[in-house]
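As you look at this complex, bear in mind that one protein chain is not there, while each of the others sits in place.
Up next is chain A:
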Amino acid sequence: MLKEIHMPKLSPKSDQYFFGEWHKQPGDAVKEGDVLFEVETDKVISQVESQEDGVLKEQNVNTGDTTNVGDLVATIEVA
């Protein structure tokens, strides 16, 4: 089953963040709690963890992109 990962709300004050680095590449196995990617908000660099076990299928944003809360970030094939 494919599961879409959307940009979570990481800052109470802002809904637009700069996308940092990917920690997983398409085809990589992902476990719950693994860091998937980094996002720069107003005050910090947030490392966002996976909520699922599975395989990363697709990355929908790149480093340096401006992303909004709710944007499709990735797709995971859930085990």
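The rule is short, and it goes like this: a contact is a pair of C-beta atoms (placed from the backbone, for glycine too) under 8 Å apart; a residue touches a chain by one contact, two chains touch by 3 or more; residues count from 1.
Definition applied: contacts and distances are computed from a predicted model.
One chain of the complex is hidden; its UniProt record names it "Lipoyl synthase", one of "Cbb3-type cytochrome oxidase assembly protein CcoS", "AAA family ATPase", "ABC transporter permease subunit" or "Lipoyl synthase". Per the touch definition above, the residue from A:Glu4, A:Asp28 or A:Asp65 contacting the chain not shown is A:Asp65.
The set of chain A residues touching the chain not shown comprises 8, 10-13, 18, 20-21, 35, 38, 40, 42-49, 51, 61, 63-67.
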